[in-house]
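Here is the structure we will look at, set down as structure tokens.
The complex appears here without one of its protein chains, the remainder shown in place.
Our next item is chain A:
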Amino acid sequence: MSNNYTKEDSGYTMTTVAEEAARCLLCHDAPCTKACPAGTDPARFIRSVRFRNIKGAAETIRENNALGAICARVCPTEKYCELACSRSGIDVPIDIGGIQRYVTDFEQQAGMKILEKGKSNGLKIAIVGSGPAGLQSATTLLEKGYAVDIYEKNTKPGGYLTYGIPEYRLPQNIVDYEIKRITDLGATLHLNTAIGSDITMDQLKADYDSVILAVGASEAKMLPMFDDQANVETAVDFLARVKDAKGEVTEPDNVVVVGGGDVAMDVSTTLKRLGVKHVTDMVYEEFAEFRASKKELAGTQKAGVTIVDGYVPESMTGNEVTFKHRKIDAEMKIKADKVILAIGQQVNTDGLGITTKRGEVPFIGYQTQDPKVYVTGDIAHGDKTVVWAVRKGKEVAEEIDKTLMGGRQND
């Protein structure tokens, strides 16, 4: 069944992408373009596709977004550009993510090199973490002429892109290609290097003009009732293990997933794609207040997952978990071969010299009290999606540039 886990749904062809682009109304003041957190301009790249300028479309996407091919696949567009789309006034929004995927796939096949390194300004920046925010800030800084070193504690770069999002939704070769683009531009990756144990923050601050912390929320949350239970795994561990094994894993027939966000949807759908017979997802929220994107939810339902909404886990005895409804007097007991917890992630700030509150630094902006140290990505204030990571990556780079170069153009 690993085939089913590694297989990405097919994308548009030249003919079908032209048909989809022809549905676009080419609005005067395109609301899609105003709705992208990362500042992508769908109105412009869709117009380029409409007029058969795919290379121009690729430039529009790539010059704005170092992770354009990744965002095309994982962005919850229904909450941003597609929510704003005027075509909804007629029928359904333009499939902006799908068109972006066609264009970025074309860019890759054509071997286009769109990003350009800026003329060196002699300044060096260290970035801690190689997830989406770290990668985007590296790209923006390189474009401005900075030298960039990225420190990653894991053996592979990419953070949640590599270890979290399932292969069928985001093939690893796409992630690898996006990262190669950035290393080709001049970023140096230091893998297997943890801050604190392998190199200290003081050392980084001494060696670099600025340090960006883009460590994300990489650790899974636990609930005390599940501590020391043999057949409980966290979503973070599960998704990383399956992705690393390319789906060549064996799971039991009856698995319960706890959680109602996109991660829970990924875990549940992955289990079905691996051939698990009974997958039951127990969700805290009721459907009306669901956190997962509609697209992810629909995919999970289509995969055949049983979703039960409004229930909170109470206790676990042996292999039996007891859930209680949040609002009505109801109880469910499920015997499961395995329980996977997708109840959120937390930040590990050990050795970084910063404090966080509810997973974020307790201020708005990027520069910390230590003027040499900046934060970005999930630990910075704002939404926790890839598209927001891209936005924050660009913004932290702009703020560093303003501080170090006073906003001067480097030319």
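A few comments on the model shown:
Note that in this section a residue touches a chain if its C-beta (ideal position, glycine included) is under 8 Å from a C-beta of that chain, and two chains touch if they have at least 3 such contacts; residues count from 1.
One rule holds for everything that comes next: contacts and distances are computed from a predicted model.
Between the names "ABC-2 type transport system permease protein", "RNA polymerase sigma-70 factor, ECF subfamily", "Dihydrothymine dehydrogenase" or "Phosphate ABC transporter substrate-binding protein", the one given in UniProt for the chain missing from this structure view is "Dihydrothymine dehydrogenase". Residues of chain A that touch the chain left out of the display are 15-16, 18-19, 21-22, 25-29, 31, 50, 86, 89-90.
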